[in-house]
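Missing here: one protein chain of the complex. Every other protein chain is in place.
Then we have chain A:
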C-alpha cells in the first residue's frame, strides 16, 4: 500500500497526464501514468504507428573533465573508449561482487563529457556509487532535475518528430544522438528506446516539457499517435527481451547470467566487478536467463516458481500477455543445462503447475 502522507515525485508532465485522464500509479516514488486508453491499445499503437512516453522520471548523470573516460570505463562494463562523439551504448554499472547497481545508457557528448541515462529509482544510488569511485580529474553531477525526457516510439516516430525540428533525423543511426533543436529550443535527440521499435528519446528543458509533449501529440495526430504509459512500456520491452532492473537484473545477478555478455568488455582494462566476472566465466555459469511461452492456460507472473520435471529450478523475472504475439510469455532464470530453447518447464501459477516451454529471447523483432 502506498502511504498517502508521502508526497510522490512529479514530472513536469504530471498535469498533462491528468488532463489526458491517465491512470496514475506510484512507480518507485514517482506519480506516473500506467495507462491512458488501455495497455493493449497503447502497445499496438507503438508497434504500428507511434506512442508518446513521459520518461522524465529517468535520471541523468553527467561526468565531465579531462579524465572522464577513465571514470566512466571504471564504473561501467562496456568500453566507452570505443564510443565516437554522438554515439550511445548500453552498459552495466556493477558492484565489486559483479551484481548490478543499475543498467545505463552512456552518451559520449565530447572527449571530456559523458551523459548517462539511468533508472528513475536508482538515480541517487547510481550517483553516489559513481561519485565514490571518482579518483580522477572529473566532476560528477546528478543532473536529473535539469532534463525532462520524452520518448516517441514506433514506425511513425521519425515522421512525427521531423515535423518539429530542422535537425535531419534520418541520418541519425540507431544508438546515436545529436544535440539539435525541437521547435527552436535546444534538445538532445537520441535514436534510442525501450520498445523494440524505431524511435527517439529527446531530452529537453523541464520548463518546456509540456509544450513539447503537446506539440508532439499534435504533430503525430495524422499518424494516430497516442500517449503510452508504463504498462505498455513494460509489455513492449518484455516482447523485445530487454532487461528491467529489479526483474531480470539486480544486485544479485551478473551481466553474464542475464545474457548481457555483449556489454562486458574484458579487453578494456580494469573495471568494477571485473575480477568476479572473470571468475564466474572461468568456473562456468550456473544459471541463465531464458524466455518461455505458456502452453497451458494461465499466465506466468514475476516471482512465480519455475519447475523442471516437478522439481524447483528457477523463477519468473517478467511475465504476461504479449499483445503482438497473442501468447502468454515471460523470462525466467534456470540452471544452465535447462536454459536452452525447447525445454519443457512448469510455471507454478497460484500453486498449480502450468506447462510452458523455453524459447529464445527476444520474442519480437521488428522488420528492418
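Note that in this section contacts are C-beta pairs under 8 Å (C-beta built on N, C-alpha and C of every residue); 3 or more make two chains touch, one makes a residue touch a chain; residues count from 1.
As a convention for this text, contacts and distances are computed from a predicted model.
A.B. asks: Consult the UniProt record of the chain that does not appear here and report its protein name from "Cytochrome c oxidase subunit IV, COX4_pro superfamily", "Glycine cleavage system H protein", "Porin" or "HAD-IIIC family phosphatase".
C.D. replies: UniProt lists the chain that is not shown as "Glycine cleavage system H protein".
A.B. asks: Using the definition of touch stated at the top, determine which of A:11, A:35, A:56 or A:317 touches the missing chain.
C.D. replies: If we include the chain that is not displayed, A:35 is the one touching it.
A.B. asks: Please identify which residue in A:235, A:254 or A:324 touches the non-displayed chain.
C.D. replies: A:235
A.B. asks: Among A:10, A:23, A:211 or A:281, choose the residue that contacts the chain missing from this document, as touch is defined above.
C.D. replies: Per the contact definition at the top, the residue touching the missing chain is A:23.
A.B. asks: Quick one: which of A:10, A:125 or A:301 touches the chain that's been left out?
C.D. replies: A:301
A.B. asks: Where does chain A touch the missing chain, residue by residue?
C.D. replies: Counting over the whole complex, chain A touches the hidden chain at residues 23, 34-35, 38-41, 43, 231, 234-235, 297-299, 301, 320-321, 323, 328, 350.
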